[in-house]
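Only one structure is covered here, and it is reproduced in the block below.
Omission of a single protein chain aside, the complex is shown with its protein chains in their original locations.
After this line comes chain A, so read on.
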Amino acid sequence: MVTLENISKTYNEGALTAVDKVSFEVKKGELFGLIGPDGAGKTSIFRMLTTVLLPDGGNASVNGLDVVTGYKEIRKQVGYMPGKFSLYQDLTVEENLNFFATLFNTTVKENYDLIKEIYVQIEPFKTRKAGKLSGGMKQKLALCCALIHRPTVLFLDEPTTGVDTVSRKEFWDMLKRLKVQGITILVSTPYMDEATLCERIALIQSGKIMSIDTPAAIIKAYPEPLFAVKSEKMSVLLQDLRKQESVKSCFAFGEYHHLTFQENSPEVQPSLRKNLEKLGHAAIELKEITPTIEDCFIQLMNH
């Protein structure tokens, strides 16, 4: 459905490479996540696929249509929710929705079944100006407007950035229900914990794809055993662990620090524990864990 072959984009007359020969494919009906921090090139990729930005190299197509030559047709078939709120702030909720329906030669009534579940949540505020909505409601309205012409491919650029945990969960539930309707969804996010909610993901950093696979396969490909460790003094523990000869890498990870060893022999754990006790650490907990996508991202960034 969406294909990218060595797509590149540079800015400032070539001085800045935003997207560096990126290739991947999103299958029909798939929920595909582009996971990476700000400046990784996510938005440039979205803008090229939605035909609002020309690539400098490579090819890309959406529904079999080339993004450069087939732009008119692509625009009719896709829905795009940009990262920046782009609806008309001085039009009401209802007016925005009607406006976008009219642009695509359709009516709200005709496609109401598709947006109904989302729209009912903002319907009580339908006469309110879009600029006066809360973040969560703006996000829901923007999604309705992107869906109103029944697109076959939906591009969502960081829909959950700056949104709190509760609204983020609600948003991902909505996406799952849209997927059931057969819509292909390409979504980007800087939140690594959202990666597991996608069927397949691409991890992207500095314009380059570091890995593409299912979240489970990316986690499985983590190259070495990973351990979680904690003690009563976490800040000191981090510094002490980094000084240990047996420790290869160590970084803070919420309640625990995550670490890998230089060598994974049976003695390495008890001997680390002993060393930490000698350094005055109490209530030490050390256990092997399954990596998260964020662990994988950090590992890939460092190689």
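Methods note: a residue touches a chain if its C-beta (ideal position, glycine included) is under 8 Å from a C-beta of that chain, and two chains touch if they have at least 3 such contacts; residues count from 1.
What we mean here is this: contacts and distances are computed from a predicted model.
Look at the options "ABC-2 type transport system ATP-binding protein", "Transcriptional regulator", "2-oxoacid:acceptor oxidoreductase subunit alpha" or "Chemotaxis protein CheW" and return the one that UniProt uses as the protein name of the missing chain.
The record names the chain that does not appear here as "ABC-2 type transport system ATP-binding protein".
Can you tell me which of A:103, A:120, A:221 or A:252 touches the chain that was removed from the display?
A:252
Where the complex has a chain not shown, which of A:107, A:134, A:181 or A:290 is the residue touching it?
Final answer for the missing-chain contact: A:134.
Among A:37, A:64 or A:223, single out the residue that touches the unshown chain.
A:37
Which of these touches the unseen chain: A:4, A:114, A:163 or A:272?
A:163
Residue by residue, what part of chain A touches the chain that was omitted?
Counting only chain A, the missing chain is touched by 36-40, 134-137, 161-167, 169, 190-193, 205, 234-235, 251-255, 294, 297-298, 301-302.
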